[in-house]
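Omission of a single protein chain aside, the complex is shown with its protein chains in their original locations.
By letter and in written order, the chains are A and B; residue numbering begins at 1 in each of them.
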Amino acid sequence: MADKMDLLDVEVWDGNMAASQAMRQAQIDVVAAYPITPSTPVVENYAGFLANGYIDGEFVMVESEHAAMSGCIGAAAAGGRVATATSSQGFDLMVETLYQASGMRLPIILNVVNRALAAPLNVNGDHSDMYLGRDSGWIQFNAYNAQDAYDLNLIAFRVAEDHKVRLPAMIHQDGFMTSHTAEGVLTLSDDDAYNFIGDYKPMNAMLDFEKPATYGVQTEEDWHFEHKARQHNDLMTKVNPVIQEVFDAFEKETGRKFDFVTNHNLDDADVAIVAMGTTVDTAMLVADQLREEGKKVGVLGLRVIRPFPFEKLAAALSNVKAVCCMDRSAPGGTVGMLYNEICGAMYNSANHPVITGYVYGLGGRDMTVEYLKGIFADGEANAAAGKPTTPLQQFIGVRGPKLNFL
Amino acid sequence: MANKGWDEFDAGAILFSFNDKVDNIATTLAEDRPYSPSNSFTASVGDWRIEKPIFNKDYCIDCQFCWIYCPDVSIIARDKKMIGIDFDHCKGCGICVEVCPTNPKSLLMFDEHKDDDECLAGWPEKDEKEK
Partner (left out) sequence: MFEIRWHSRAGQGAVTGAKGLAEVVSTTGKHVQAFAFYGSAKRGAAMTAYNRVSDKRIINHEKFMSPEYILIIDPALIHTADFTAHEKENTKYIITSHLNKEDVIKSQPKLEGKEVYVVDCMSIAMDTIGRAIPNTPMLGALMKISGMYEIDFFKESMINVLRKFPQKIIDANIDAIQRAYDQVN
């Protein structure tokens, strides 16, 4: 029986420690992991907890991230609670197995500490790896700070393992900006956290000798489409009600309210910044400062990236006149993902705000209060003009001649 | 099963070998197991054969080589004695004949439509080694 840890009501944790502690409280059966900066401390802390008797499960050291996720898949199919963590190139190497995990409907929890993708090599945070995983059929939760990283881990286990869902889930946090920034995190006791998640309830366990199951079947043209359709149907219809249930239960337990989109003063706003990660928090700070100057601005944070919350997003933006979409990933010859998705969500809604996109923060480049003020100013000009006053895609914070497209 | 719609499958393309819960499956003979339609035991591939293996028990020493090597679990053995071939699942690959160590062989391949008794009647003699 694992020892319990006495936690303060507020612990000073960085995002990595917050994720490790939530994983410890979940009492995972198997963690198979391969370390990579900046996510290394997630599994390093976890291995320490295990070595010190705070966890009963297994920690499997493997030779690559591909093997780490493969180990997780095997353990999850066998019928246990499973989680791991990775970043950047490690996430790249995991991609092949991410699709296996979601296709087999295995509720694995993956902490993705977001980091730039080489070349050139860079250990700092941007959203390139997060974007790479967005078609992989996983649920993707987005943390803005260490508190979120802790809370969303507890939430993710309960959502993913629900028998109506049975899909793997990622919790994204910004490399270094969240993962290595220590801040006060409100904690749950070990018992409360575990009880919130609940005991693992096996489903179709491969190691159920009374009803053995075959995982990883081959389907060709005659069956494959039906299986992918089933998976998509469940992502589109089954997941969000469960997420809502768990968000509600979490609010009841802790008083901390989550929603699919974070709506910060959007109801009477003319201008909205749409962002993910730490930028959501900083943009809210800037929006509050501008409100004091009488400017009608707000922020939309994308809390659940997949399944993408089309209706909730369109509703939150139903009164704004201009939207500035902030993508922290090089789009590789097109517009940013957020720009694209938000245009898609708004095109058939009643409101048609002016929508412009920004590419920023690549390789950990700082997104400052001053830059955000400039972006809100662009949005105000667009709202007043009723049309774009800038090119549709701008690069923010890059040295050299101003870089604009479209 | 091939005509099932997307909403009729188990999530995750999971397949189950048996229709019901099973107990002591290792000691239950294949023909007595409650195999499900998705298990290959319920599918016949006998019509894939061009040639068939015929078993001649007069020469068999029950070495079990054929049982071990058969890629489709189509050698039927009971109490470590070879008793015949499962023609629903044998695809006629000939591996059992290849590995049979007796002289003459206890398994030989014949035309699929040739009569079994005729095959046995024409079984070759022991092949004498040249001195």
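Here is the rule we go by: a contact is a pair of C-beta atoms (placed from the backbone, for glycine too) under 8 Å apart; a residue touches a chain by one contact, two chains touch by 3 or more.
Just so it is clear, the model here is predicted, and its values are computed rather than measured.
In the entire assembly, the chain absent from the figure touches the shown chains A.
Within the whole complex, the absent chain has one touching residue among A:Thr181, A:Gln244, A:Asn265 or A:Ser349, and that is A:Thr181.
For the chain left out of this panel, the touching residue among A:Met206, A:Met367, A:Ala383 or A:Ile396 is A:Met367.
In the complete assembly, the contact with the undisplayed chain comes from A:Thr279, out of A:Asn114, A:Thr279 or A:Ser329.
Although one chain is not shown, part of chain A still touches it, namely residues 8, 10-12, 14, 123-124, 144-145, 174, 176-178, 180-184, 278-279, 281-282, 284-285, 366-370.
Just so it is clear, only the chains that are shown with their structure count from here on.
Taken together, the chain B residues at the contact with chain A in this complex read 2, 4-7, 9-18, 21-23, 25, 38. Of all residues in chain A, only 103-106, 166, 204, 209-215, 217, 219, 222-223, 225-227, 229-231, 233-234 touch chain B in the complex they form.
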